[in-house]
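This is the structure I have questions about; it appears just below.
Missing here is one protein chain; the remaining ones are kept as they sit in the complex.
Presenting subunit A:
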């Protein structure tokens, strides 16, 4: 492997405007091979535009983009055979069964995975003969993923893969994605669920106004690991909140002052969601109370 291909994705100074309004405004990004990278950001921040440029669906106004060592805007079928894309919407091909669809799409790829194995991997064995129309939302999403991983991609794009899932289906889905990541597949995930990013991603990038505003592991994003703890308790019949770097000492003082058990005691650290909301400029409720 040469130095040029040591990163799965390399973006420098990416720009794209619609009718003069910048959607992506000088974005830089590196994603390593085998990494699970989550891209977070509010609607309209440039997330979809960025991902669609990486997937080869959109052109760009300026900047360098290399995905698996090639420019997506100039890449053909051979490059597409090395990536997998799971789009946000999943509709169409309603009258075709799971087995038929997986078998058919396998024919597009030079070196596909075994269709039966893929159907088993996404847990649709019992739905083999069922037409796409009759699948539930979650099953349909699993079919999308089956079609996305069928070509044995080196790089997999997942666009809001679990929207509309119930909690159990989401856990199953996470296990599936983790097993793919364990097999060495590079994964680019966009999601609105912060717990999903926290659970799956090696690193998280937050995009706002067309730029990456924070980039780190989920537990360190936005200085989260150095954030102060929030201690809540009840005193004189009123809820109290204090932000502190030394919660244990505070609780010891409270215990002494209140004579033993502290009523309504809770100690929390800012969640990934709190940090995310702060980064994109939305006041997070818990932080507003103390500041």
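Convention: contacts are C-beta pairs under 8 Å (C-beta built on N, C-alpha and C of every residue); 3 or more make two chains touch, one makes a residue touch a chain; residues count from 1.
In the analysis below, contacts and distances are computed from a predicted model.
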| item | value |
| --- | --- |
| Hidden chain of the complex, named as in its UniProt record, picked from "Beta-ketoacyl synthase, N-terminal domain", "Transport permease protein", "Dihydroxyacetone kinase subunit L" or "Cytochrome ubiquinol oxidase subunit I" | "Transport permease protein" |
| Hidden-chain contact residue, picked from the options A:105, A:233 or A:276 | A:105 |
| Omitted-chain contact residue, chosen from A:93, A:209 or A:229 | A:93 |
| Residue in contact with the excluded chain [from A:10, A:80 or A:269] | A:80 |
| Touching residues on subunit A - with respect to the absent chain | 49, 52, 55-58, 77-78, 80-83, 85, 87, 89-93, 95-96, 100, 104-105, 107-111, 131, 147, 151 |
